[in-house]
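Note that one protein chain of the assembly has been removed; the remaining protein chains are unaltered in position.
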Amino acid sequence: MSLIATGTTNLIEVRLRPDFADAAGQAALAQLQHAGFPAARSVRMSTVYEICGTLNQSHLQQAARELLSDGVTHEFKVLNTPPVLDGMNHWRVEVWLKPTVTDPTGESVRRAIAELGLPEPERVRCGTAYRILGKTTRNVLERVVRRTFANPVIHTFTVTEAYD
Amino acid sequence: MMSSKPVLRGKRPKVLVLRAPGTNCDMETALAFKVVGGEPELVSISDFRAAKVRLMEFSIVAIPGGFSYGDDVAAGKILANQVKLYMKEIRNFVRLGRPVIGICNGFQALVKAGLLPFSGAAEQTASFTANDSGRFEARWVHLRLNTQSMCLWTQGLPEMIELPVAHGEGKLVLKSPRHLEELKKNKSIALQYVSDDGKLLGYPHNPNGSVFNIAGLTNPEGNCLGLMPHPERFTVRHHHPNWTRQTFMKEGIGLEMFRNAVKYCQS
Partner (left out) sequence: MTERRPAAAPNGKRATTAPVVPAARGQAPADEGLRFTTLPPKELKELNAKLGWSLNDVELEAIRAHFKKAGREPSRGEVETIAQTWSEHCKHKTFNGPVRYSDGKKSRVFRSLFAETIVKATKELSSPWCLSVFKDNAGIVQFGKGGRWALAVKVETHNHPCAVEPYGGAETGIGGVIRDVLGAGLGAKPVLNTDTFCLARPDYSGELPEGALHPVRTLRGVVAGVRDYGNRMGIPTAGGGLWFDDDYRLNPLVFCGTVGILPTWAVRKEVKPGDLIVAVGGPTGRDGLHGATFSSTTMDGETDRAAVQIGHPLNEKRVLDALMVARDRRLYRGVTDCGAGGFSSAIGELARDCGARVELEKAPLKCSDLEPWEIWLSEAQERMVLAVPPKSYPELERLFHAEGTGCSVLGEFTKTGRLVVTHKGARVADLDMGFLHDGMPRVERRAVWTEGSKPKRGPCGARGGPAVRGRLGSILTRMLAHLNVCSREWVIRQYDHEVQAGTVIKPLQGQRHDGPGDACVIWPVAATGDWEDRSGFAVGHGLNPSYGRVDPYWMALCCADEALRNLLCAGADISKASFLDNFCWASPEVPEQLGGLVRAALGCHDAAKGYGIPFISGKDSLYNQSRDEKGRELAIPGTLLITAVAPVPDITHSLTMDFKGPGNSLFLVGVTKDETGGSLLSQMEGCSGEVPKPDPKAAARSFKAVAEAISKKLVLSAHDLSDGGLGVALSEMAFSGEFGASIELDQILTSPAMLSDETILFSESPSRILLEVSPKDDLAVMRALKGVPARRIGSTTANPLIKVSGLDGSVVLETLLVELKAAWQKTLPELLK
């Protein structure tokens, strides 16, 4: 057991409600189709915040509600369960800045959470999740992602076959 | 007490131009107020946090454009939270009928702080999402003013005007269709994007895909205006992209909005 109190890490995912058009997702779809995944049918994007600190569940809910999401356009969840794995041509790609790369958004969010009167997180990182529908293979998708959304020089990314 | 007066009148009304890290249209907005006889002062939101300023000593409040807090999370969101936290009196300021304007990022902040379109309720009923084009875009647009509106900022302006927009997250959306009916009923829709012959058309006339081509909203009382286009970027005729083609325009029409508010506080 460590003597130094360190916080836990939680994820908050924020996305547009299904009834709002996702213009950024549309643009991402066009890029995927162009880069070697012509069968891609839709892309919806979410922002994922990795928050490391002493915030409890109610703090996280408050941060998500009052800061990270928009009451009109967004839905959010504080993630602690892995996405449902059932494939059916649904894919989830998460792109994160490498830990050695400065994350300006994470920095702003860290300060802004403290401004809400919540415990200031030790660290916040901000990533992007692409929820993709389209028949392909993991290898192809990984290659296409490297050509479009993720540059190994500054990013890490994961590809999961997942519906959520 | 002077500060409780509904409208704070003076020969050179004091204008609070709000700054936050990332605000970037503050200088030209302040200059526009100065040119029409106001006395602008750049005040940082951190001055409110430190309780160094008194909002009620000002006649007019302007929240200029920019990328407050880098527009991290969402455009104007963190600034809206800061306004709710440190400028609680702004609600009273609006209720008293004092002029307030939010331009571009300032409009986004006013909406996300729940000050527009219905200044009475704290609930947020509108918001903004990414432009339909998926890109930041800077272009001049044609706008139609709602001549029925009570908006003091647009009084006496021609029905059709032109102003530039420059934003990536300017698509106005509403919580439910019911809210659009309310906006119409309350004459809250101050400005709409139109084609050059005044029709409600799609892109590029409506540069972002806003519902009902809404470009600007006012509260029903007409003293608080939020708009995506930038009136401070059309204060001389040489700002217009076609000024070298036309010789009839005397002055930038955007300046009239600032003049309206200053005059309102002078009379």
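So that you can tell them apart, the chains are marked A and B in the order they are listed, and the count of residues begins at 1 in each.
The criterion applied here is as follows: contacts are C-beta pairs under 8 Å (C-beta built on N, C-alpha and C of every residue); 3 or more make two chains touch, one makes a residue touch a chain.
Note that the structure is predicted; figures quoted are calculated from it, not measured.
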item	value
Partner chains on view for the chain not depicted	A, B
Chain not shown: contacting residue from B:R9, B:R139 or B:K199	B:R139
Where the unshown chain meets subunit B, residue by residue	19, 21-25, 27-28, 31, 34-35, 44, 46, 65-67, 69-72, 135-140, 164, 166, 230, 232-233, 235, 238-239, 241-245
Missing-partner contacts on subunit A, residue numbers	30, 34, 97, 100-102, 104, 107-108, 111, 147-148, 151, 153-154
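One rule holds in what follows: only the chains that are shown with their structure count from here on.
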item	value
Of subunit A, residues touching subunit B in the complex	16, 20-24, 26-27, 66-68, 70-73, 104-105, 108-109, 112, 115-116, 126
In the complex with subunit A, residue positions of subunit B that touch it	69-70, 72-74, 77-78, 81-82, 85, 112, 123-135, 171, 173-175, 209
